[in-house]
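The following block contains the structure, expressed as structure tokens.
Here the complex is missing one protein chain, while the rest keep their positions.
Which chain is which? They are A and B, in the order written, and residues in each are numbered from 1.
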Amino acid sequence: MTQLPTSTDKKLGLVIDLDTCVGCHACVISCKGWNTENYGAPLADVDAYGANPVGSFLNRVHSYEVQPESGPSQLVHFPKSCLHCEDAPCVPVCPTGASYKRSEDGIVLVNEDACIGCGLCAWACPYGAREMDPTAGVMKKCTLCVDRIYNENLPEEDRIPSCVRTCPSGARHFGDFADPNSNVSKLVAERGGMDLMPEMGTKPVNKYLPPRIKDTLNTAGTCGELETVSEDATGFLGWLDKALEKL
Amino acid sequence: MHPAPSVILFSSLSGLGFGLLFWLGLGFPNVEGLVAFVFFAIAYALAVGGLIASTFHLGHPERALGAFTQWKTSWLSREAWMSVGALVFMGLYAAALVFLNNHIPVLGFIGAAFSLATVYTTSMIYGQLKTVPRWNMSLTSPMFLTISVAGGALIAGQITAALILLVIAGLVQVAYWVSGDKAFANSGTDMASATGLGNIGSVTAFEPPHTGTNYLLKEMVHVIGRKHALKLRVIALILMVVLPVVLLLLSQNHFVALVAAVSHLIGVMASRWLFFAEAEHVVGLYYGKR
Partner (left out) sequence: MAFKQPVIDTSPKVSDEIRQTTCYMCACRCGINVHMKDGKVAYIEGNRDHPVNKGVLCAKGSAGIMQVNAPSRLQAPMKRVGPRGSGEFETISWDEAMDIAVGWLKPIRENDPEKLAFFTGRDQSQSFTGFWAQNYGTPNFAAHGGFCSVNMAAAGIYTMGGAFWEFGQPDWDHTKLFLLFGVAEDHDSNPIKMGISKVKANGGRIVGVNPIRSGYNAVADDWVGITPGTDGLFILSLVHELMRAGKIDLDYLARYTNAPVLVNGDEKSPEFGLFLRDKDGKELVIDKNTGKLAPFDQKGVRPDLSATHRAKGITHRPVMHMMAERYLDKEYAPENVAERCGISAERIKTIAAEIARVAFDEAFELDHEWTDFRGETHKTMIGRPVSFHSMRGISAHSNGFQTARALHVLQILLGTVEVPGGFRFKPPYPKPVSAHPKPHCKVTPGAPLNGPHLGYVTGPDDLMYKDDGTPARIDKAFTWENPMSAHGLMHMVISNVHAGDPYKIDTLFMYMANMSWNSSMNTSGVMKMLTDQDENGDYVIPRIIYSDAYSSEMVAYADLILPDTTYLERHDCISLLDRPICEADAAADAIRWPVIEPDREVRGFQSVLVDLGARLGMNGFVNEDGSAKYKDYADYIVNHERKPGIGPLAGFRGKDGDQFGRGDVNPDQIDRYIENGGFAVNHIPEGANYYKPWNNAYQDWAVGVGIFDKPEPYLFQLYVEPLRKFQLAAEGHGDRQPPEHLRERVKETMDPLPIWYAPFEDSHVDPEEYPVHALTQRPMAMYHSWGTQNAWLRQLYGRNPMYLPTDIWEKHGFEDGDWAEITSAHGSITVPVMLMASLNASTIWTWNAIGKRKGAWALSEDAPEATKGFLLNHIIHELLPPKADGMRWTNSDPVTGQAAWFDLRVKIRKTAALAEVDPSFPPIKSPVGQGPKDIAWKVGK
């Protein structure tokens, strides 16, 4: 049954750092490349060179503007892929059992051979993490690169998701949230990692690190206006002589 | 949500079909032989036609049998079972009626129960979805059920019942709309919770991830104007409830009943179109659209 496992041994997932993501889309394309060539059907693009190109992607980078009460507007780049929710609503809705959450590591996957392409799981996902492939007619979603992270044909350091390996800004981190000492658990603890739409009750495994507080260098006084040694060249040269003597 | 013709057809036709089966199963009208055949044929045409339409939006209809496996968790799977149950029991019941002139009420009652359950499971496919606040309401199932039963009564020629049920269905429908209009706001999900950025300030979407469209936008983000929606609601309500009721009150001849039934069906379709088109999926928030 596509019942959710009551608990999973590991909780593998991603931490995404909204403070450092520069919105370069590297993760988007790297993901597309890996997952076209690997797990399941290739990620297709229809009307690829035409007026209305539409392809399936497992990861997309949004951007938002945030207007604080005072100070200038801020811009936040916001990558989003499957959050591998603990209470994943996309799993129980699936009529075929194609959508499932792995009991060993919590990865939410689609068994493409069983998927009838009804789209219900995508409706059930609040985050827009599932897309129907336009030519294969099966549901596609982030696999957490399940075919990389355990892959013995890859060097050990490369057994991480493609998007994490490629991110130039180091804004993506992969690890086990079930382990409180893992890199990801620590980051979440240190930086106040947050859930998206917590009210949905999905209990996302992936966490987002909020942007640090911005625009603090605003007015003189914050870090002290500089004291004057001289307002004009003559005075400056006098100061210079004195200062040089001290050197 | 994208008002796909296949799902609109499916839910309106099958709703009406199972509604009719419900009445036939209860023995209203009490018919046998050829007349029964005609009634059942209409009911099956509607119910099965609807179900077939629903497969049009599947990526892999050839694997549809797999949809029976997950009844423990999936309302879609349950719907599959319920509809098969309804069709099988009603089929046996009908066969006995039509070919043996034998009325086996137990079969009919079971079939009727399955028919209602089918409509209920259909409604729960939508009603379960927290992601679509307008669907995730306690009124969703009553709305589906009352419309189904009212429509069934109408076609089954149960005039009095139809009159009453149509009015009830109309009231439920209006209530559904009224509370639906507040559902998104009441859900507590907004740009702030979607992005987690709310404590910095007010959040607006800047650039979308891709300049073109995508599956999510096509499937789940459908924006319809408020005025447009209101107009359609009025039309839906008139066609689905008001006109049939007025017609039935004025005259009860077969032709008028047919006009009333057709009007009702078109009204239901309009209502279903709105059911989808007005439903906003929370994912729209990520695209700054809702």
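One rule holds for everything that comes next: a residue touches a chain if its C-beta (ideal position, glycine included) is under 8 Å from a C-beta of that chain, and two chains touch if they have at least 3 such contacts.
Please read all numbers here as calculations on a predicted model, not as lab measurements.
A.B. asks: Given that one chain is not shown, which residue among A:Thr6, A:Ser70 or A:Thr219 touches it?
C.D. replies: Checking each option in A:Thr6, A:Ser70 or A:Thr219, the one touching the absent chain turns out to be A:Thr219.
A.B. asks: Going by the contact rule already stated, which one of A:Leu12, A:Ala26 or A:Val184 would touch the omitted chain in the full complex?
C.D. replies: A:Ala26
A.B. asks: Considering the whole complex, which of A:Thr6, A:Ser70, A:Asn153 or A:Asn181 touches the chain not shown?
C.D. replies: Selected residue, touching the omitted chain: A:Asn153.
A.B. asks: Of the residues in chain A, which ones touch the absent chain?
C.D. replies: 1-3, 19-26, 28-30, 32-34, 36-39, 41-55, 57, 63, 65, 67, 72-77, 97, 100, 102-103, 109, 111, 113-114, 133-136, 146-147, 149-154, 157-158, 162, 165-171, 211-212, 214-233, 236-237, 239-241, 243-244, 247
A.B. asks: Where does chain B touch the missing chain, residue by residue?
C.D. replies: Within chain B, the residues that touch the unshown chain are 204, 206, 209-212.
Definition applied: only the chains that are shown with their structure count from here on.
A.B. asks: Can you check how far apart chain A and chain B are, centre to centre, with Cα atoms defining each centre and the answer in Å?
C.D. replies: 38
A.B. asks: State the interface residues of chain A toward chain B in the complex, per the touch definition above.
C.D. replies: Listed in rising order, the residues of chain A that touch chain B are 1-3, 18, 28, 52-57, 60-69, 74-76, 78, 80, 89, 91-98, 114-120, 122-128, 131-134, 136-139, 194-201, 208, 210-211.
A.B. asks: How about chain B: which of its residues touch chain A in the complex?
C.D. replies: 1, 57-61, 63-64, 66-70, 72-77, 80, 125, 128-132, 187-189, 191, 193-197, 199-210, 212-216, 218-220, 281-283, 286-287
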